[in-house]
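Of the protein chains in this complex, one is absent; all others appear in place.
The block that comes next holds subunit A.
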Amino acid sequence: MNNSYIHKKTKALQFPSLLFVMLLLISSCETDDAQTVATFTDLVIADEFDTEGAPNSSIWTYDIGRGPNGDGWGNQELQYYTDRTENVKVENGFLLITAKEESFEGATYTSARLKTQGLFEQKYGRFEARIRLPYGKGLWPAFWLLGNDCDQNIWPQCGEIDVMEYLGDSPTKVFGSVHGPGYSAGEAETKEYSLPNDRFDTGFHVFGIEWGPEYINYYVDGNLYNQITPDDVSGEWVFDHPFYIIMNVAVGGSFPGSPNEETTFPQTMLVDYVRVYKNNRLN
């Protein structure tokens, strides 16, 4: 029931209330993704991944290769990012980002990293995606935002908001973070969220932030689990300008460590949707 959430939030309101209740009942056996922590409801852009093939090129572009310095994106990551169908495609209503074990351009793994840079960038609002994660030591998928001024203001000055990061050998945990000047990499402001009696690689979960002036709220499904404000960070607050979206599956590197003999490939991150709402409190 991928769309139960959308029914409830957008279409259901058009129906008579009894029908609405019946609809809720019919879907009551499904996991309920409804969450009340988010308050921004004016949709700005959404990709429901309903068109088979390559992702919508008016929304998504790609980072290709092993990073600008060829060093695994500054983290000694092992994958070579491509935009090939093998690594990224839309199928059966989902975006599939697939990490493969293969020799490619000197790397031992391939994967994909999609971004909206130059195509969709926004200051504040609600950024949300519904994702089923892969698993296994060495896998490091993420749904995150990067400031659109990193060319002028070198990272971490341009700011990074990690809506969701996850390590494949901790399948019950995700974490949300911000990186900025004086609080980046290992010193980032971060908080972990553990899923009770469940794990992130067996079903879909909603990962989101609501971002306004001087706060970023983090939620998973219906649970608000962190708020980061300027008081929480040990440096300048750099989250008052447009950011773009990145979704990727990294393999190996200094943070997750290398895959081990128990890691099975290919591993795929499935994305049901990405939706961005505007901060309607500002109007």
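The criterion applied here is as follows: a residue touches a chain if its C-beta (ideal position, glycine included) is under 8 Å from a C-beta of that chain, and two chains touch if they have at least 3 such contacts; residues count from 1.
Please note the rule applied: contacts and distances are computed from a predicted model.
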With one chain of the assembly withheld, which option in "Nitrile hydratase accessory protein", "Succinate dehydrogenase hydrophobic membrane anchor subunit", "Glycosyl hydrolase family 16" or "Peptidoglycan D,D-transpeptidase MrdA" matches that chain's UniProt protein name? "Glycosyl hydrolase family 16"
With the missing chain put back, one of A:84, A:123 or A:199 would touch it. Which one? A:199
Among A:153, A:172 or A:258, single out the residue that touches the unshown chain. A:172
Quick one: say which of A:84, A:123 or A:137 touches the chain that got left out. A:137
In the full complex, which bits of subunit A touch the chain not displayed? Write them out. 17-18, 21-22, 25-26, 28-29, 135-137, 167-172, 196-199, 201-202, 262, 264
